[in-house]
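Comments concern the structure below.
Just one protein chain is left out here, and the rest sit where they should.
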Amino acid sequence: MNVGNIITDAGNASFRKTGDWRTERPVLDREKCIKCALCWIYCPDAAMKPGDDGYYEADLYYCKGCGICARICPVKAITRVEEGEK
Amino acid sequence: MSRRVALEASHAVAEAARMADVDVISAYPITPQTHIPERLAEMVAGGELNAAYIPVESEHSAMSACLGAAAIGARTYTATAGPGLEYMHNVLYVASSMRLPVVMTVVNRALSAPISIWGDHSDAMAVRDTGWIQVFCQSCQDAFDMTLWAFRVGEDRNVLFPVMVHLDGFTLSHVIEPMILPEQREVDRFLPRFQYPFPLTPDKPMTHGALGPPDIYSEAKIAQEVALRESKGVILQGWKEFGDIFGRYYHPVEEYRTENAEALLLTMGSYTETAKIVVDERRDRGEAVGLISLRLWRPFPFEEVRRTTKGSKVLIVFDRCISFGMGGPVFSEVRSALYDEDARPKIVGFVGGLGGRDVSEEDFDYVISRGRQIAEEGSDKMIETVGIR
Partner (left out) sequence: MVRLGEGLVTTKEFLAEGHNFCTGCGESLAIRMALKALGENVIVANATGCAEVCTTPMPYTSWRIPWIHTLFENVAAVISGVEAGLKISVEKGRLQERDIKCVAMGGDGATSDIGIQALSGAFERGHNFLYICLDNEAYMNTGIQRSSATPYGASTTTAPAGKFSIGQVTRKKNMPAIAAAHNIPYVATACPSYRLDLMKKVRKGAEIEGPAYLHVLVPCPTGWRHGGDMTVEIGQLAVQTGIFPLYEIEHGRYTLNADPPNLKPIEEYLKLQGRYRHLTGEEIEKIQEMVNADYALLKEKVEAFPG
């Protein structure tokens, strides 16, 4: 432990697998997606990551499955699927 | 040239902070501390001292702002008294646990109720457990010297603890005494620049003040206690360096005419000077009586208390505070510290000097006589007092 319990490894919370919280995960329909990035900015967990191809998909390591992305997607390109289902 | 001046203790303390080139002063006025922030404000306004003076709206904010300033690496100072110290009680623990060096002068004042602006040690005793390094002063010179020393020790890379310098309200804070003011270059030699090792800076982002779950908190507290105890090394080193440069050497426990003393009086703070007069009178009459004065209060000077009381038959502890339901706090702690000693004196406690009540030579004379009597015969009084009707 550091003096004064100061944490010097900035952002090390990224080791924590909050994806384990999830009961539903978001699934993207690329056909519908218009790459508006609203799902990206509205994810409280920064779990929506822009891919090289410009599509945004959930990083399942972190995604808590809140479903905000599915609700606010203007073209309903995201659906929520129960974990365990394909 | 260092020069001999006459200064009020409050002003001496302010002068020490000025010579230490403090960066941030964050203080709230409260009797009898007011002369300190007033003098400092005057110095800043007049350009004698280049510091940020934050006129906070309460003592709680005073200490909180000190934490923020210390966390970015600024040399930080504040002062308070009595109820003001209590108002920042919550923050005191945090200052120590977060290892932020702040120097604070506490002008010892009674806690309410009834409201009293006058001096006693109830404020100091209420903050025993907060994890600060704490010392008690007896004179203007002492107060000045301890303030400089406090920066040196608290800010030391191997310490990093906040430091409280206690001065008795009115009976010391408002007293003008002759003292030696050192040269600035001597002070600069003694006091290095503050280099806080973990400053808040975008260059290396760090998190200060994280949540401590049950599986971590205990270890954090033990680490803090070990560090506080081990700061004794630097405390003593600081006093040695101080003596080497300024010629005045200080110790955790000051001994006065203790050679072959049968009975010892234990005091803290400015009333020590009065007690010494009585010791002199009794010695002149051939009585083997002496005095020890606790300068270092936290970390508790176990070694020095045990060493200086060895060989005495009676130890009479004078408290300027009642820990309600228990008695004299210094008395309790000293008894506890001596409990395991093979040959320990009979230890008797007296409470007096509350809320500005004067303790005269006659009173100390009574304390010694009555103390020796109790050591001999015992007492069925609930609490021994002096100078209280």
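Order of writing sets the labels: A and B. Residues in every chain begin at 1.
In the analysis below, a residue touches a chain if its C-beta (ideal position, glycine included) is under 8 Å from a C-beta of that chain, and two chains touch if they have at least 3 such contacts.
For clarity, every value in this text was computed on a predicted model and none was experimentally measured.
Enquirer: Among the options B:174, B:208 or B:310, which residue touches the chain absent from this view?
Expert: B:208
Enquirer: Can you list where chain A touches the absent chain?
Expert: Within chain A, the residues touching the omitted chain are 1, 5, 7, 9-18, 21, 37-38, 40-47, 50, 59, 61-62, 64-68, 70-72, 80.
Enquirer: Could I get the residues of chain B that touch the absent chain, sorted low to high?
Expert: Touching the missing chain: residues 23-24, 26, 50-52, 54-58, 60-62, 64-74, 76, 90-91, 94, 98, 193, 200-202, 204-213, 216.
One rule holds for everything that comes next: only the chains that are shown with their structure count from here on.
Enquirer: For chain A, which residues count as touching chain B in their complex?
Expert: 1-8, 10
Enquirer: Which residues of chain B touch chain A in the complex?
Expert: Residue list for chain B touching chain A: 97-100, 160, 197-198, 204-210, 212, 216, 219-220, 223, 227.
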